[in-house]
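Let me give you the structure first, and then I'll get to my questions.
The complex appears here without one of its protein chains, the remainder shown in place.
Then we have chain A:
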Amino acid sequence: SATDYKSASPNLILLLGFTERAMRAAIASLLLVVLAIPQHAAAFKENEFKKCAQTSFCSRNRNVHQGANFDVVPASIVLNTATITGTLLNKAFGKHLQLTVTSHADGFVRVLVDESPSVGRYQVPSDVLVSGWENKKQGFKEESRTSAAITLSTGETKVVLHFQPFSLAISVKGVAALQINSRNLFNFEHRRQKQEDDPAGYWEESWMGHTDSKPKGPEAISLDLVFPSFQHVYGIPERATSLSLRSTNGAAPYGEPYRLYNLDVFEYLDDHPFGLYGSIPVMLAHKKGLTVGVFWLNAAEMFVDVVKTRSEVGTQWIAESGIVDLFVFTGGSAPAVLSSYARVAGTTALPQLFSLGYHQCRWNYKDEADVKMVDSGFDSHEIPYDVLWLDIEHTNGKRYLTWDSSLFPRPVEMQEDLASRGRQMVTIVDPHVKRDSSYYIFSEAETAGHFVKNKHGSDFDGWCWPGSSSYLDVTSPVVRDWWAQQFTLDKYKGSTKHLYIWNDMNEPSVFNGPEITMQKDNLHYGNVEHRDNHNLFGIYYHMGTAEGLKLRGSQVDPENGDRPFVLSRAFFSGTQRVGPIWTGDNAAQWSHLKVSVPMLLTLGLTGLPYSGADVGGFFGNPDAELMTRWYQVGIYYPFFRGHAHLETQRREPWLFGEDTTARIRTAVRGRYTLLPYIYTLFRFANTSGLPILRPLWYEFPDNEDLFAVEEEFMVGSAMLVKPIVAPGVSSVDVTLPAGARWYDALSGAMVPPKTRSQRVQVTMDAIPVYYRGGNIVPLRERPRRSSVAQAADPYTLVVALDDKGEASGSLYVDDGRSFAFQQGQYLHRDFTFKSLKLTSTVRLESGVPNGTLTVPTTIERVVFLGLPSSKRGYKALIGGKHAVQLETGPLTMLAPQHENAVVLRKPGLQVSYDWQVEIVAL
């Protein structure tokens, strides 16, 4: 439509006058420049976040040796089967503490310290953990008692409690595992009355214009945990740093302790001890022969120092409030430690199968036409994907659970259209609620008193995307229950059963709050200060939302329900039971691709394996090479999503030229090929708490050279991946641990292991990936448009033999979406290859109902890697009679030129039943 000059009214001309417009543009851009420049001078503005020295509770405890003030009163010791109690005396103040040490049957010892008598210090509510774990105890045996110490044993664990000063030493199988207060860094600040001469920071503290009133005064705790004769500790996410944690007494930025305080950090750096969006106060220490784990159940702000010496790794943990509730996992190995931790904090919820496919996200897919275009782009470029995501702009003015009706006038039709091709949609829902009385969520929550209160007791008002906002007090079960009800199909207008949820900003992020979060003297349900439960806000919000989807699912499918899918940014111990997390706002930089690996490995080692980093990097514009390499690694992220900032260039996989499109297509299809294996790994994560991605040391715990390796990782126990994290790489050094056979996952060629790394040539087409001999890996090789479209496809089994000519593996199958598996509606087969016989048997596990599901699916292909050469080849006897000739062929049709495998073609094996295939050399 032409703006016809002739017909325009004089007023319009006036408005559109050129000089005037130019002036406006000039003024507007001037404003933009003025506002933009200072903000982009630095990314992560270190001085906007507190350091230990600027934090009263940390600075008055860090490296302060007060631990000798605490003695055990010997006469107070009482041993009652699995529990020993005693009194700790703080000699400096004449204050008493109650010490309780309990031995649990699930492989851990719990150490509790609280004031005696109790003054009502905050304890993390039991609903953050699983229920029932407290009851399974295992008795202590008193080994000896002197005036200086008492020695107890439980199973293979020995606990020595020294009296003067208080210290605890724990050993496993005679190997020293942990010492508490051996360096006298323990401290426990008791509640007290305000005194005239109290040091500054006891009762009030200011930071960048925010004043924190501290009505309860000082109540910090310092824990001195030493791992004797260890050199490596891991865990305490979330931060962008190395896998094996560095000492914090080094050069900047590693002169600061690691921090556990959930924060929304703008443009975080790729190598920094600073804490990010989530916190899991869990640490693993590993040495040859022993892995030990600790978990301090405490949700307050926490700083952790790591100091390594030749003889030990010393750690000091300082929390602002709460009590000592320390779990020491003594199972001896990393899998045992993680399984024990899972008994307390829970295992990974079995995800919807679709959620293990590829997710396409962007801030923002603008409107329904954009959604349609992106969706059809995947089909026309033959790239599979499962979920399309809508960021905050889809809402009506950032009022979550509403739609911008000019952009998304027909959300139901849009979702149904995607669903007709087996795809789902995710919308974002954040915990800040726009203060607008015409917004139903706000008015209902306000009326019911569902918001977090400020220190004066009125609804807290903070600034976030919608402007002035209040925050749902999700620490209250009543509020969570109300929140869950907002997700039923009748409540959430424009939603369908194909819509799932993304929880962002749940640290919580408060733009005008201290350190971009909430004031610590805000008040929660039960009159709890925000200081006490800050790190729980994220998990509670996540829980409430997931409960909402569960509720919706129970209405849609009353018999079997629907597993929730809710992505969260903030997290805590236990988040694994709720849903996945991602590593937040990373950047399109090689260094961020690189650090994503140790970040995800760390999450796997702390019980939260279902996690991923934004592929491509959130901020900035990745070039084709970075994009390609990121997808090639990203397909192994347990949570696999591409995402981009509002102001980046469009980056759907086909926008980087044909070569790149082809490479990304191959990569993403590779993910879908691996889904049976990945889903099976998730089953193990669900039953036993085992990680999906694993550091090499987890799989090779006796090889000391591997203890700090983060440049490679294992996917389950069967695959080793070497990411390429720099541009222009034509060859890389790959470490293939000795003691195993390795096969190139593309060519099938056996690669000899070496004690040191070996140089491997690479192209842009793929990164080095290897199958580990001794494993059987189930695949689905047909590239479909989504995981749903794969449902009826046959399987391929890759049988990678070890030195003994043996291999084993398993395949888990269920409906991929409901809770029916909990009633046994699943199929889990074990495959073993031994003495040239491949056998399929049912897998039985204690603690779960036996699988009763049968599916009509067959195995179309069995690929043997590492069979000894036979001049005349092999035949297979199926079920003892039917003989089939085996063929020499490629491991995969992606590399058909490499005929390094022996292939059993169309054996017609049913996955649901027992069978045996015997390989006979001709």
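Keep this in mind: contacts are C-beta pairs under 8 Å (C-beta built on N, C-alpha and C of every residue); 3 or more make two chains touch, one makes a residue touch a chain; residues count from 1.
Note that in this section contacts and distances are computed from a predicted model.
Hidden from the displayed complex is a chain whose UniProt protein name, among "Glucosidase 2 subunit beta", "SWIM-type zinc finger 7 associated protein 1", "Protein YIPF3" or "E1 ubiquitin-activating protein uba2", is "Glucosidase 2 subunit beta". Interface note for the absent chain: among A:F49, A:W465, A:W630 or A:Y679, the touching residue is A:W465.
The hidden chain makes contact, of the residues A:K493, A:R650, A:K754 or A:H882, with A:R650. Check A:H498, A:H534, A:K722 or A:R784 against the missing chain and you find that the one touching it is A:R784. By the touch rule set out above, chain A reaches the unshown chain at residues 1-6, 10-11, 13-21, 23-25, 27-29, 31-32, 35-36, 39-40, 209, 266-267, 367, 379, 382, 384, 397, 406-407, 420-422, 462-468, 510-512, 516, 585, 621, 645-650, 669, 781-785, 788-789, 792-793, 860-861, 890, 893-894, 896-897, 905-906.
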